[in-house]
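The structure follows.
Shown here: the complex without one of its protein chains, the others still in place.
This part shows subunit A:
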Amino acid sequence: MDIVTPGFTGRPRRDGPALPPGQYLEEGFPVMSAGPTPRVDIDRWRFTLTTETGVSKSWTWAELRALPAETITTDLHCVTQWSKLGTSWRGVPVETLLEGIDTAADYAMAGSYGGYTTNLPLADLVDGQAWIAYEFEGEPLPAQHGGPARLLVPHLYLWKSAKWVNSLRLMLTDEPGFWEQAGYHEYGDPWREQRYSGD
């Protein structure tokens, strides 16, 4: 049993969909970014997939947009305790980009314009769990929220959904990304409350 903080009552208890432990409901859409927002010109935008053997494949903006896209409605959970429910996105499944790629990798490092990185198991990027998303609520994804395109992996804490994504490097062994080196959890499952290393 936790210590009780005297006089604290909190908001009226809410019915409805359960949130992951420690999360609260946010109606806005806060921004978590470690630095300035990169401004990426779609004429120069490239997304590059590199395998563990160094073989790489790139897509231009037009090539990405020509791939079959999906509409995703999902909840978002940020490690700073807010959750936002029922957000709507459109993007290309990461699995589509992996088609025909010869790899034995178990892990991937997503990289972004601006230098951000985050690591994920490859198994979490397939089977309808991850997208390169370029629309939010029916509009082009704004730069502040990761546009022109970000990784969307909504079953993990939102720092895994790399904004301004431009690469995916497949790896045989796991390596920590930007926040993971700074003490955040290597996997980041909100339902198991894996916020920090060791949680």
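Note that in this section contacts are C-beta pairs under 8 Å (C-beta built on N, C-alpha and C of every residue); 3 or more make two chains touch, one makes a residue touch a chain; residues count from 1.
Everything that follows uses one rule, which is that contacts and distances are computed from a predicted model.
> So which of "ABC transporter permease", "Arginase family enzyme", "Imidazole glycerol phosphate synthase subunit HisH" or "Oxidoreductase" is the UniProt name of the chain that got left out?
Looking only at the record, the undisplayed chain corresponds to "Oxidoreductase".
> So that we can see where the missing chain sits, which residues of subunit A does it touch?
1-11, 13, 22, 24, 26-38, 80-81, 114-115, 136-137, 139, 142, 144-145, 178-179, 181-183, 195-199
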